[in-house]
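Every protein chain of the complex appears in place save one, which is left out.
The letters A and B name the chains in turn, as written, and every chain counts its residues from 1.
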Amino acid sequence: MEIKKPAVAGTLESSDCQIVIRPNGGEGIEIELESDVAVMFGDSIRETIQNTLEEFGVKDAYVEIRDKGALDCVIKARMECVICRGAEEKYDWTKEDAR
Amino acid sequence: MAEKTIHLKRTSLYASGASPVNMIQAIFYNEDMLIYDLEDSVPAAEKDAARFLVYNMVKNHRPKDKYVCIRVNGIYSEYLEEDLQAAVRANPDCIRIPKVEYAREVQDISRRIAAIEEKIGLEVGKIELICNIESYMGVINAMEIAHSDPRVVAMAVSAEDLTASLKAQRTKKGLEVFYARNAVLMACRSAGIDALDIVFSDINDKEGLEEDTALAKNLGFDGKTCIHPRQIDTVNSFFTPSMKEIKYALRVLQAVEEGKKQHKGAVTLDGGMIDKPMELRALTTLAQAKAAGIRTEGMVI
Partner (left out) sequence: MEQSRETYINAVGREIPKQIGNYVVKPYTGAYTTVPSDAPVHTLRTAGKHVSGDCKMVENLKDAIVKTGLKDGMTISFHHSFREGDEIIGQVLTAIRELGIKGLRFAPSAVVNIKNPSIVDFVKDGTIDRIEASGIRGELGDAVLDGLMEKPVILRTHGSRPRAIEAGELQIDVAFIGASAADEYGNATGQIGPNACGSLGYSFVDAMNARRVVVITDYLVDYPCCPASISQQYVDYVVKVDRIGDPDKIGKGAARMTKNPRDLLIAERAADVMAASRMFKENFSFQTGAGAISIACTNYLADRMEEKGVKASFALGGMTAAIVDMYKKGLVRVLECSQSFDAVAARAIAEEPGIVEIDNAVYSNPFSKGSMLDKLNFGVLGALEVDTDFNVNILTGSSGEMMGGLGGGPDVAAGSDISIVCLPVVRGRTPSITKKVFTCCTPGETVAAVVTEAGIALNPKHKYYAELKEDLENANLKLVSIEDLQKLAESLTGVPKPIETTDRVVCIVEYRDGTVIDVIKEIKK
């Protein structure tokens, strides 16, 4: 997918995260992470974000995430949502069948 | 013996698909049924987000000791198709349909679920359905809805929208929905499925909750939906069977066992026939007893 416009997903509630995505003008993938658990899970969060971007075939995006202790699957869910919103596309759930 | 596992439905709790913290905490309370909600607790702008959250939460952190349910959006809503695509793939025990009014609505959804189940290689027909009755039409058609599809395992009465559709005033005593509760209950009994009672909205009124739950149990309901975790233990306690009920259940199952050993076709107890529904009721009673911590092995009957 291609990120066409800035989009946001998630909240700053405890155990959630808020992700803002926008096109990065051809600079590729950049991730800015602010997290309550940066020391313990910072690397893991970046990995999840990278993996999700790859799964959706996103090559160019600036991702800003403010994390309030969201579990890994919540970060993934928020990423999936914000990518679809930014790409203005609906998710094709049949993609899940390949897993 | 029944092929299906007994899933108690004494208490149901909704966890909003818009709130990660609610969904995580809901895993730890004592509700029998946890409903991940895509409908009323999720604002329109967040329907897409909730779908991703619920799908991921159910796939990754599904509680093993609960009956897991996903409530999709309304039958005629723009969200339903995608909801089903996500919900079936999450493989919950059950999908809960809001505002059901006709049997054909249930059948339609059941077919759509089957198509997805088949596509992904799940056992077709395994995902169960619970129908929420929330309008006068739903009450009037309760019979046909209860019998509409083999997937349907329960119907739940939802008082808020029902009262609005009746143009009635919602009161604590609930006389305005009394008929509706009983009508749905009777339809459930006719179809041999579970009947789930309305929510008691005042979370600070413990006595009121106890009265209402006692009434629900007396009327014959199998469970009640909770609006807040602090109601759960109280409601569960009312659906704990009495010693008398437990002993009767044990006798029923003992008779069934003996019937099998002696290769009898028909089993009787106290001069009456024991049919499948009775056997299921007995198993449910013992499951309720077990859930309440009552040990039934070695009980003298």
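Methods note: a contact is a pair of C-beta atoms (placed from the backbone, for glycine too) under 8 Å apart; a residue touches a chain by one contact, two chains touch by 3 or more.
In this text, all values refer to a predicted model and were calculated from it rather than measured experimentally.
Within the full complex, the residue among B:24, B:122, B:137 or B:186 touching the omitted chain is B:24.
Checked against the full complex, the one of A:2, A:55, A:72 or A:96 touching the unshown chain is A:72.
Residues of subunit A in touch with the missing chain: 14-15, 36-44, 68-72. Although one chain is not drawn, its touching partners on subunit B can still be listed: residues 24-25, 28-29, 61, 228-230, 292-293.
The criterion applied here is as follows: only the chains that are shown with their structure count from here on.
Subunit B makes touch with subunit A in their complex at residues 19-21, 24, 48-49, 51-53, 55-57, 59-61, 82, 85-86, 89, 119-120.
Residues 9-10, 13-16, 70-74, 76-78, 80-81, 84-85, 90-91, 93-94, 96-97 of subunit A are the ones touching subunit B in the complex.
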